[in-house]
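Note that one protein chain of the assembly has been removed; the remaining protein chains are unaltered in position.
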Amino acid sequence: MGLPISHLLLVTGLVLALIGMWGVLVHRNILRIIIGFSLFGTGMHIVIVATGYVTNGTAPIIDQALPIGEAAARAVDPVPSALVVTAIVIGFSVTAIMLSFAIRLYEARKTLSIDAFTDSKW
Amino acid sequence: MVESFLQPLNIFLLGLGGGFLIPLLYRLSKRLPAVAFWTALAGIAIISGACLWRLLGGADAFEIETAGTAPPLAISLRLGPAEGFFAFWVNLAALFGAWHLWHRLRDSYTFLLLYLILVMGINGMIMTRDLFNLFVFLEIVSIATYGLFGLGQTRAAMAGAFKYIMATVLASSFFLLGAAMLYHVTGTLSIDEMIARRDLIAGPIGTTALVLVLACLVIELKPFPANGWGLDVYETAPAGVAALVSVGVSAGVFFALLKLMPLFAPQLTLIAVSAAVTFLFSNLVGLRQSNVQRMLGCSSIAQMALLVLALSLLMRHGEDDALPLVVGGLFFNHLFAKAGLFWLAGAVRRRRIGGWNILSAGAPFIFVFCSLLVAIAGLPPFPGFWAKWELVLRLAEHGGYAWIAVVLLGSLLEAAYLFQWFGRAVKPGRGEPAGRVPRWGLFPAAACVALLAIGGMVASRAAGAASVWLHAPLVAGAALLVIEGLPGRARCLSMLLVVFAAGTWMAQGIGGINGLFAALLLSGGLVIAAAGLYRGDARPGYHPLMAVLLLSIVALLRASTSLEFFFAWELVTLASAFMLALSPAARGVLLQFLLFSLASAFLILAGFAIARAVTGTTDLAAFLAAGPAAAPAFVLIALGCMVKIGVIGAHVWLPASYAKADDDFSAMLSAVVGKVAVFGLFMAAYLATRSNAGLELARVVGWIGILTTVIAALLALQQADMKRMLAYSSLSQTGYIVTAVALMSHLGWVTALYLVANHLMVKGILFLAAAAIIERTGLRRLDACGGLVGRMPLTFAVAIVALVSMSGLPPLAGFGGKWLLLSAMVDRGWYGPLALGVLATLVGLLYMLRFGHALFLGPLKPEHAELREAPAALLVPQFVLVAGILLLSFFPKLLMDPVSAAIDPQFASTLVWQGMSLELIYAYWNPARAMAGAVGLALLGAGVLWVIYRIGRWPSRAGGPTRFFRYYRPLLAPMLASHAERFWEAVSVAVGGAAGAARRVYTGNGQTYALQVLAYVLVLYFFVAVFPMIRGG
Partner (left out) sequence: MTRVWAAVIVILFGVVFAGLALGYSERTAPSDLALRYLEQVPADLGAANVVTGILITYRGFDTLGEVAVLFMVAASVGMLLSGSASPAAGSVRPARPPSELVVNGAEVVLPIAFLFGAYVIVNGHLSAGGGFQGGAVVASGVVLLVLARPAVVLHHGFLSVTESLAGVLYVTLGILGLFLAGGFLDSHILPRGAFGAFVSAGAIPLISALLGIKVAAELSVIIDRFRN
């Protein structure tokens, strides 16, 4: 018997987050850094969804496949899914804002290297 | 109707509804968004204010359930007293902030809606009781902040914003993951339920989740060293936005931490350590900042860290009842003082500290600026002072001395850079003015000062020091500030009247030694302050400050608790510091003066805290009954007072300040203000009376005193500047007093009081004489004058009386004092100090001879042929003081009897060592033999020196006394090389170097900052999850 499905999903999410983190820390190009952040956030979202899984569960939508009486027994936890919807929107928003700042930064210096923007320090 | 409008939920309706409406309204009319914005913002403030009002009136906390469903199913919010307190004051500050930022905000309706939703978001962070909802509000606040960074036009501002985004996005991602995993282990998102199920948060998932949530909040509060991104934004964002981040966003995050604190119960120490590190290092780094906003950023971060430190330590010790005063007070103080300073910085539009010059900005501006600085530094009368006091006391109760050291050291560093800024800003005659600030531009900051003052009053009540007389000095000062429009001399007169009236009222009922000091210092202070009439110029601020100073001294003497004492002590320090700053020449030494004064105050504070922990009360009378455990308190308080007295080693600040202050104020400093520290030493001595350890320590104090006397006397001999010489002479004389107090005997204390009275009058006269000579000649060097006896005979006459009295020559009071001292030392068997005392008397004779000779005898300089006698305004006080000296000399019983009476009932029985009775002293009061002995010895010494001088100068012809001194001074020079100055210089360089090294972590690279943030999370993880495992085996 292999890993439970949610475990697999969890590990995938965590690895994705690590990849994103690596991107944020290593790439000099601001756009790549932003992609890193997106990956990082997406990884987190996957992890959250994974934690909501219940063994042999199905989507918490009451229909023919899941009669109302069986919902308690067979549905996955709906809360993490609900949270993730919100989190995804917020993640999108943050990415949009970062991109706009990236554009402004590019206009200022005609470069996207993060090393070029150390005007204030110490 | 009104009732339903004033519900906390409406804060969110106004914020969101207003925000959504603004673009629509903009389509209708370009003016409408502004109307909606102000209506909504004011509505939010009013609602939160009304709710707070009702809560304070005893109403139950507002519980808001959304979706008509109870938690944990639905999100709920709560507005209790704590929430109401934070929300209302933040909203009010946001209202002022919008006023400040209005000229920028109105550029685009986008800014209006961002600002509005940001404020709503902070309210949400404060009120929500749902963990995930907290995340949503955190994001609302963050995103609105990111948007508002768009107000910054520069490249640096954009770069700073991007770095800020990088760090906060990492932090909030961790919060998200942490919150979701906390749900996984506890099965709830309601904070209250989660706290109830705290036990479930264990195991790898629970612990990691907890670390992640904690890490997010800690990082959002910008912990050192992972806070470069925060500093960059503080530096580059428009001041109004920086202020909002500093006080608004931080307040939201702090409150989130506060409400989650029960979850972090096992991590309280870790949180406190993190905060302590941040508090210390941010203040250290602040020392080296040249950009105003970046420096304020350092201070912001430090203040938030102090809040966290206080919160976590008080909670750890279960001192929750102190939270309102300490955390509430510190928060309120930071909120308005920091926001006010940021707004001032924005109004002045000088980014660099070096470019600040506020002298031309007008008196209201300077007043507001000074008040805000004082508030930030945690000085009275503002709430931060009371909060810090309570914090230190509570920490001492639990033996948290290391924490106290951190708090006080950090505060000292913070005061250092803030007042360094002040010093630069008031440096005269350099650079162009910092731009006029329009009156309405000053309004938000001025409102902050008003609120802080009121807050200080409230906090003083909470701290248990609300007596009217305690606040009388400030009230008097404020009243005199109102009549600043009158001509100079009229103001001086009204000041004298106010001080006389208020002072005599306050002094009523002060008994014992305190009463004697009060009578002495108040009357002496009034006489010397009257000399201020010789100057007819405006001297803005001088008279109100003088009233505060003199009345604070009376308040200090009336204090019956250590809190009252400390409050008055700090007021004396502040008033004298600002009066010093009124002299342009003294502004260079102001920082030194303030730092030593504050260091002294902090030592005393620590001492009081220990005393309170030992005796269990702040009652000063309990000091007498304190046992051996009070010895550390004695050491600290005595040390503090000695720093303030300026004993040798810690004296570097004193001569320069005395010499460079306004001439009449120098007299006040030396004669009256210096005695306050002597009184403090008396009070510290009470603590030592009951223990042998204390008495042994008193012996050390005695040695320090007598060494100060000798070395300061030698240094006085070295000086070329007449006021500087008098300053060292002051120090030397005070050294005698220190020794007398340290004798810890009846006789010693009688002597000390006697010397205090004598020195007060003598130094008053001499400094005023110097003031007169400087007024007439414009010269300060001793050898630049000469022969003034013919031109200023009255001044000469009073100066001679003073010199004779000081040198201890009979028949004047100084002789009596010195004789008493020598007798007391013989009694205790202090022969070493005795010998040094005799030596000092000899040196004293020499420098006083020099003073009199150089100024009044010898040939008159041609350019001085037309000089007139000193102005009557200076002469009259001197004559009054001369009368005092004569009275003291010929009717010593007038002072001795009350002194003895004051000491006898209280201390005679409590002193370990019983002094000889007063009758015995009077029996000794036969000058003939003793006079012959002591003075003869001194004269003999002088004669020997003269002979050596003649032999040494053999080839050349004999010169006058001037030559005599020129011969000896170089011989002494190497001995007196300024070790102390070099030591303190080295300290300052070392601290500056440490600051320079510490700020190297701020590379300015966003990626490095992200790395630091991640590393910080790992460190927290290590201490929460791994470290206990290692320790547990």
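Note that the chains take the letters A and B in the order they are written out, and that residue 1 is the start of every chain.
We adopt the following convention: a residue touches a chain if its C-beta (ideal position, glycine included) is under 8 Å from a C-beta of that chain, and two chains touch if they have at least 3 such contacts.
If you're wondering where the values come from, they're calculated on a predicted model, not measured in any experiment.
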Identify the residue among B:139, B:220, B:319 or B:570 that touches the chain left out of the display. B:139
Out of B:6, B:59 or B:205, which touches the unshown chain? B:205
Residues from chain B at the interface with the omitted partner, ascending: 9, 13, 16-17, 19-24, 27, 64-69, 72-75, 108, 110-111, 113-114, 117, 121, 124, 130, 132-133, 136-137, 139-140, 143-144, 146-147, 150, 181, 183, 187-189, 203-205, 208, 1007-1008, 1011, 1014-1015, 1018, 1021, 1025
Tell me where the left-out chain touches chain A, residue by residue. 4-7, 10-11, 14, 17-18, 21-22, 25-26, 51-55, 57, 59-63, 68, 71-72, 75-79, 81-82, 85-86, 88-90, 92-93, 96-97, 99-101, 103-104, 107
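Keep in mind that, in the parts below, only the chains that are shown with their structure count from here on.
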So, what's the distance in Å between the C-alpha centres of chain B and chain A? 49
Can you tell me which positions in chain A touch chain B when the two form their complex? 21, 24-25, 28, 30, 33, 37, 40-41, 44, 47-48, 51, 79-80, 83, 86-87, 90, 93-94, 97-98, 101-102, 104-105, 108-109, 114-115, 117-122
Which stretch or stretches of chain B touch chain A in the complex? 132, 135-136, 139, 143, 146-147, 154-156, 158-163, 165-166, 169-170, 173, 176-177, 179-181, 183-184, 189, 228, 231-232, 235-236, 288, 291, 294, 999-1000, 1002-1007, 1010-1011, 1014
